[in-house]
Structures are given as structure tokens and as C-alpha cells.
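Every protein chain but one is kept in place in this view of the complex.
Labels A and B are assigned to the chains in the order they are written; within every chain, residues are numbered from 1.
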Amino acid sequence: MSRRRVRPTDDPAVVRWVLTALALGVFGVLVGLPVAVVVAGALRHGVEAYLRAITDPLTVDALQLTLLVVAVAVPVNIVFGVAAAWALAKFDFPGRAALITLIDLPFAVSPVISGLVFVLLFGGRSLIGPWLIAHGWHIVFAPAGIILATVFVTFPFVARELLPALEAAGRTNEEAALVCGATGWQTFWRVTLPNARGALLAGVALATARAAGEFGAVSVVSGHIRGRTNTLPLHIEILYNEYDFSGALAVATLLVALALVTLAIRWAVDAHAARDAA
Amino acid sequence: MTALPSRSTAPAAIDIRNVSKAFAHGALAAVADVSLRIPAGQLLALLGPSGSGKTTLLRILAGLEFPDAGVVQFDGVDVTDRPARLRGVGFVFQSYALFRHLTVAENIAFPLRVRHRPRNEIRARVEELLVLMQIEGLGGRRVTQVSGGQAQRVALARALAPHPAVLLLDEPFGALDTEVRQELREWLRRLHDELRVTSVLVTHDQEEALAIADLVAVLRAGHLERAATPAEIMARPASAFVERFLSTTRAGARCTGTGRHLEIAHAEPAR
Partner (left out) sequence: MRRRRDALPGLSLTLSLTVGGLLLFIVVPLTTVVATSAHLTAGRFWAAVASPRAIASYRLSFGASLVAAAACAPLGLLFAWVLTRYRFPGRRLLDALIDLPFALPTAVSGIALTTVWAQTGWLGRPLARAGVPVAFTAAGVTLALIFIGLPFVVRAIMPVLDALGHEPEEAGAVLGASRWQTLARITLPTLLPAVLTGVALAFARALGEYGSVVFIAGNLPLRTEIAPLLIMTKLEEYDYAGATAVAVVLLAASFLLLLVLNRAQAWTAERTGMTASRIG
């Protein structure tokens, strides 16, 4: 009987099995089970109750505000993210590293503080708050504040996905376009952007998911006025605190679906990039 | 807006006058006080060891880099500050820099598209170039699906599409294996004889420079050491550096030519 030959970097089958099982087990308990519980809980009283929960007028109101927030925050993010990625990836200038750190800042700041800053800036006790309110401009406890807080929180997403992609591509493509006679805009639209579509799409997906799902920051600035300043996550919290568990979980499934779509987009983009590189 | 050359353009004479360029403040100059004249329609080989400033000089001609001092003229017109897109040059990058999201034909059409040329004119020109480059039938391919030698021809076709007055090539055969390289070199020489567009070809291969060019310029650490015809250079290298730099070729090849271009025996493919 001959001994099975193993390459020095191949883990023994037992080790492979144990580690794989351990990883799957940990993932199942830590992540899989909670998500399964959301779906199971949402459907506990049947499909009809589920549909009633997600078509409830208050849910629809919350969905509308969420869509409004996404519709403002995500385009702001795209403009900023594309501009930042262009400046930071294609050029070198003093202070570039500091700027990148500054872009990362919202990742490091607690969402609660991200909301707090706008209460301090525009609230009733701030410098300009009373003047704004006197002129009918409500920011805190109003959709405007929710949008501002969401822009703050999602600020780095598009820039952070695009930057590595544009950096890796270098400047040669753009230079080739310029000597071909293209203007700056033509270069951007016809060469830079088509080559970074995937990264842009992934960044937009992440920003959308986060904008729709932001809770802490929005919680602080919303003031919880039912049907007026509730986004979907805030609506879920209210349902949950009113012990309407299956209702809360039903609405939560909408956001779970959004998260899964986001991951699917990012996965497809990465797979595409890997195939291109090969 | 300045009119962009798109139909047949007469080849331009290139005048480089006292051009210098350093990359960081106080750093050694990548190009130091270079003056060089390339008559219209000639092919100049820019020769020199790695890091001697060949690419930098070429990029200055293309408008991708701007000199710290000195002047570049095309046909007596100062173009030193003219942006790359308005210079009417074709540029073949060392790495080809083909647009990966476009097909071969779309790459070649790119310079015409950004000039908003009529559709049928673009189609005809692309067809013409595919034939000229001997890559008929590859038009619909993605550029990731062609060989290195073919990619090289696509890059050249794209550079030539808008009828540039000047063609700049940065080590165009650097990434190819010896066989393809020699074949393409011969072919490029014949193409140049046909098109007569003023060309600057960067190479660090002495043999290539001598075999193909009307004029050879030798750079060393940013300085122009020598500029002359291949025959003159071989006869009188004029400096120890040029002598040393060319010695490998002199030892390794029998020089047989005497005319406008020097022929190097083992570089000549069988006909």
C-alpha cells in the first residue's frame, strides 16, 4: 500500500473538512440563522398578513420617504465620488493622502454622532436654527435633516469603490484618448467611465443600500413623527417596539432583499473583473 | 475651437529647441537641453539606454508632458503649449493602450468619432486601415482577443486614423518576441516609405534603430549625444559613449548597406 502523496501546501483532508465545517457552522449560526428568522417571522401569520404588513399605508409612507432620501443622497454621492476618484486616482498633489483619510472619516464616526452634528447645526438651539425655523425651513425632525444625515453617512461609498478601480487602470487610457483628439469630457465619458462601470455600479449599490437602511443617524434627526419622518428602518423600530414583531420583520424583508441584491451586484461585478483580468 | 486635422495632412517638420524637463523640483533633468530637427517625412529613431529620457522627449512632442524650458515647433509653428488633442499627432504607446471595452474597429474609429466625422467616412477609413495593417477580418474582435503583433497593428491603425502630421512610437516592438519583431520592423519601414509621415520611433535596440531609420538620435542621461544618419553614426560614432553603446551591433552584424538605410545582414528576412 502506498502512502497518499500530499503537496506541502495542501492541508490534510481532515483539516480541510473540519475548518470548512467550522466556517459554515459559524456563518450559519451568526449570520444565516438571524436572516432565516427574519423571513420565517415575517411569514408566521401567512402570506396574506405579510402582504398586509408591507402594503400598510404607514409602511408605504415610510417607503416613499426612503425612496426620496435615496433619490437625493445617491446622486450627490455619485457626483462627489466620481469627482473625488478622478482627482485622487489620476493626479498626485500635496495633501492627497490627507484627503483620502478625510473621505474615510464618516466610516469611522458613530452614526449617532453623524445625526447629532446636524441637530447641533440646524436644531432649535443652534445659531441658525431659530432663524431657519422662523422662515419655515425645517431641517431637524424633517426630511431635509434625514437627507443631510444620510449624505454624511454614505459620503465615502462611491468614491471608495471607484478609487481603487481608477487607480489600478492608471493614466495611459486617458492619455491615449487625448492624443486621439478627445476632449476631457469625451475622455471621461468614452474611456474612463466605461472601464470603471462595474466599480461605479457596485459603489452605487452599496450607497443605495446604506441610504435606504441607515438607522442611527436618521434616528437622531427624525424626531419619529409617524407617517411624516419615518424611513423604513425607523418604521421597523416602531413596529417592533409596539410588539408587532411579524409586521416589523415583514417590512425588514424588503431591506434584506435590497441588501442581497446589492451583494449580488457586487459579486457579479467582481466576477466580471476577474474574468476580464484572466 | 481649433480645427482638427482629419483628412490627409502634409507631414510636418519637427523642431526641438533647447528642451529641458525635470520631474521633481531640483531633480536631475530627464531631458536636458535637447535640440533636434527632423525633416518632414523622415523616420527618426530615438536610441538610448533605459532611463535616458526617450519616453519623456516623445511625450513632450505629443503634448502629454510639458517642458520646463525650450520650444517645440511643427513646421515652424510653436506648439509647445498646445494641448495633446490639438497637435495632430498619432501616438503608439509602449503598452499599446488599446481601449479594452471597444472592439478593434471601434478602437481605430475612436479618433474619428471624437472628431464627429460622418459615419460613412469613419467606416471607410477603418476598412482602409484594416487592409493597410493587414488585419482585415479582425474588426469585430475584442482587443483582448488578438495577439501581441495584431494589437500592435491595431494601435498603429488607431494612431494613423486621423491622418496625423507626426507619428510617435514608444518602443512599439518591445513586448514582442524576436521573430514577430523583425517582421513588424520590416513592415513598418515599408509602411513609412508608403505614407511618408514624419515619425519618431523610440527604441533601446541599436540594431533596430540602424536598420529602420533615416536618422538616429542617441540620448544619454537626458542629453543628446549624437544625431546623424545610420551610416554616419556607424562610420564616426563621435563619442566614447555612442561607440560603446553601438559596439554590440558592430561586433554582431555585418554592415552591408551604404545608402539611405543601413542594412544589417541578419536582420533581413528571407524574401
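Basically, a contact is a pair of C-beta atoms (placed from the backbone, for glycine too) under 8 Å apart; a residue touches a chain by one contact, two chains touch by 3 or more.
The structure presented is a predicted model; accordingly, all values stated were derived computationally and were not measured.
Enquirer: Using the touch definition from the top, which of A:A142, A:V204 or A:I236 touches the missing chain?
Expert: A:I236
Enquirer: What is the set of chain A residues that contact the non-displayed chain in the whole complex?
Expert: Residues in contact with the chain left out: 8-9, 11, 16, 19-20, 22-24, 26-27, 29-35, 37-38, 41, 79-80, 82-84, 86-88, 90-91, 93, 97, 99, 101-113, 116-121, 123, 125-126, 148, 151-152, 155-156, 160-161, 163-164, 167, 171, 174-175, 178, 183-184, 187-188, 206, 209, 212-216, 219-220, 232-234, 236-237, 240, 245, 248-249, 252, 255-256, 259-260, 262-264, 266-267.
Enquirer: For chain B, enumerate the residues touching the unshown chain of the complex.
Expert: These residues touch the chain not displayed: 63-69, 81, 83-84.
Convention: only the chains that are shown with their structure count from here on.
Enquirer: Could you put a whole-Å number on the gap between the CA centroids of chain A and chain B?
Expert: 47
Enquirer: Tell me, which parts of chain B touch chain A in their complex?
Expert: 4, 62-64, 83-87, 89-91, 93, 95, 97-101, 110-111, 113-115, 144, 158-159, 162
Enquirer: Quick one: which bits of chain A touch chain B in the complex? Just the residue numbers, please.
Expert: Per the stated touch rule, the residues are 172-173, 175-183, 186, 190-191, 194-195, 276.
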